[in-house]
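Once you've had a glance at the structure underneath, I'll fire off some questions.
Note that one protein chain is taken out, while the other chains of the complex remain in position.
The block that comes next holds chain A.
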Amino acid sequence: MRWDRVWALAKKDIKEYTKSKYVFFTIIFMPLFLSLLMAISGVLPLVSIPEDEVNENDFASIDNIVANVVTGWENFSPKAKMLIITAYGMLFFVALIPVIIPSIIASETIVGEKERKTMEGIIASPLSEGEIVVGKIVSAFLPSIIGTIVASIVYAVSIDIMLYPIIGRLLFPDPLIILFTFVISPITTIICVELMIMISTKMSSVRDAYQVGSLVVMPVFLFIFLQMVSFFFSSLLAIIGGTLILILAAIFFYKLAENIFDRENALVKLM
């Protein structure tokens, strides 16, 4: 693996898609918009609800689950408890970012190369199949991770600003948002790009790749959801197990993508 070549390919892709207004706006504004929207539309309306209108029985079923991860849970008022539960609930929507961004970028950089008839220049170059696959992963990985970090920070800060006067301390950063941002999201980004590479071999237009890709990566989102839910059960084993499964899936899909992105196969599909 020649990393200078991999980086050259990734750098070219980044330069290229940042010049596409649609992709650029998706990368920059979608994380900001989604995180702010979730905080403002999901949590802010509840902040102004009078304390006596909150009935603790409404969320009694998950009360014990959240109590596992939030210290001093039993000392919070019913309203504070409701706000904390909602803040965690809305965080799941922010978890869509490491699925959406890589899917859009991978469609643009892989199927887009086919659509714009530039793929043959790549295939004719000395880049190996592995270098092409890794180059495409890197070009989608960086904005996805940056987007996820930005979204997590914006969401965490917004929630803390809204909840601090009520709960008297900062809810975020907590282990869940750190686990999501720095462990789950990087691995799922890689898996999404690998899936998109496989899809791209069958697709000839970026629009088709978006549509099919959005369906195929949904199970990945489900896995992120399950992984985050397992956090509430304080099952360290489940978290480690889930992370290992994600890593193994990323390795498995890499091998699959590398094989599917066979030079001859890719070339014949271009003809």
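Just so we're on the same page, a residue touches a chain if its C-beta (ideal position, glycine included) is under 8 Å from a C-beta of that chain, and two chains touch if they have at least 3 such contacts; residues count from 1.
Here, contacts and distances are computed from a predicted model.
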Complex member absent from the view - protein name from UniProt, among "tRNA N6-adenosine threonylcarbamoyltransferase", "Succinate dehydrogenase/fumarate reductase iron-sulfur subunit", "ABC transporter ATP-binding protein" or "non-specific serine/threonine protein kinase": "ABC transporter ATP-binding protein"
Contact with the hidden chain (one of A:L36, A:V54, A:A67 or A:I123): A:I123
Chain not shown, touching residues in chain A: 2, 4-5, 8-9, 11-12, 15-16, 19-20, 116-128, 263-264, 267-268
